[in-house]
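One structure is given here, and the rest of the page talks about it.
Part of the complex only, each chain left as placed.
Chain naming follows the written order as A, B, C and D, and within any one chain the residues start at number 1.
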Amino acid sequence: MLKPLFDRVVLRVKEEEEKSIGGIVLAAAAQEKPQIAEVIAVGPGKTTNHGTLVAPTVKVGDTVVFEKFAGSQIKVDGENYLIAHESDLLAILD
Amino acid sequence: MLKPLFDRVVLRVKEEEEKSIGGIVLAAAAQEKPQIAEVIAVGPGKTTNHGTLVAPTVKVGDTVVFEKFAGSQIKVDGENYLIAHESDLLAILD
Amino acid sequence: MLKPLFDRVVLRVKEEEEKSIGGIVLAAAAQEKPQIAEVIAVGPGKTTNHGTLVAPTVKVGDTVVFEKFAGSQIKVDGENYLIAHESDLLAILD
Amino acid sequence: MLKPLFDRVVLRVKEEEEKSIGGIVLAAAAQEKPQIAEVIAVGPGKTTNHGTLVAPTVKVGDTVVFEKFAGSQIKVDGENYLIAHESDLLAILD
């Protein structure tokens, strides 16, 4: 299991066909459009310069919109995941 | 529904013909001119380095002027939206 | 009416012929010279990293000198305005 | 023995064949994919601008995922190690 560090989150990116569910349409051709993903795991948050821990906002199971080229890709047990900073997430879709 | 994160806002950009309403004219040819939009949703605000939450200034329903190339575009239920940082907003038009 | 956000100000730029009034002459050819404008509206100020609101210094009606390429232009009711950060203003002319 | 300074960690990078253990497959061809390594030593942490020591999160023996081009390589007693900042680590694999 992937346990993200600091303010990072682990995302499972929703593939094209999935993106028509719930009315969210990201034109396939539109490279720079933001992406949709499910939050799989959330880090403990980041400690600021003042030693204050800023807890994460999103939680496991949220569907989120995120910046297209954010994060690093990794494959675990045959599944593709993305590890990104929470600040790369634009909005929650509910 | 799009719930913006941190200091972000969701905007519905007003198209060209709409821009003549209320006396606001953005010359179509003027690419770098700022844009006009309606605020659809507002994030909780951003936590500073000191753990202080800076609440957003604008509210849902405000008409705002914003920097031309700001934010990320997304289509939800056939509608085009822009997710931008509140700091990309220049002024409120009332 | 334009209500600037944060530390921004709305300026009405004084055209060339106006610039000879009050002894202020900005050589037309001198592209990089600072510009002269009247302050039309002032934002609430900017909240620092510590949550302290730094109030604006200039007020409506001031004549100011500002950096040549600062701000974004917008036309409202046929009038050209510039929305700039207060920190782009160099001096008050009285 | 290598004792990393500040917020650095010493990693022993897992070679390709090792990466199929525990289901973690980093496609050999995918240059930019993150890497897998074992934590060999952990620094004392970093002192912030406020004199607060931020202790490290990972511990010796953890298996971690890290950014591909992070850190500096060094060979000690014939073994290859990488000295990286803890912030280059993306997640713990358990």
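To be clear about the criterion, a residue touches a chain if its C-beta (ideal position, glycine included) is under 8 Å from a C-beta of that chain, and two chains touch if they have at least 3 such contacts.
The model shown is predicted, which means the values in this text are computed figures rather than measured ones.
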Full complex stoichiometry in copies [only 4 chains shown in place]: 7
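Simple rule for what comes next: only the chains that are shown with their structure count from here on.
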Between chain B and chain D, centroid-to-centroid distance (C-alpha), Å: 41
Chain A-chain B separation of Cα centroids, rounded to whole Å: 23
Rounded Å distance between chain C and chain D, as computed from the means of their C-alpha atoms: 51
Shared interface positions of chain D, touching two or more other chains: none
Category of the chain touch graph - line, ring, star, complete, other: line
Complex interface listing, chain D residues touching chain A: 23-27, 30, 32-34, 48-50, 52, 54, 57-58, 64-65, 67-68, 86-87, 89-94
For the chain A and chain D complex, residues of the former touching the latter: 1-6, 8, 10, 41, 43-44, 47, 49-51, 72-78, 83
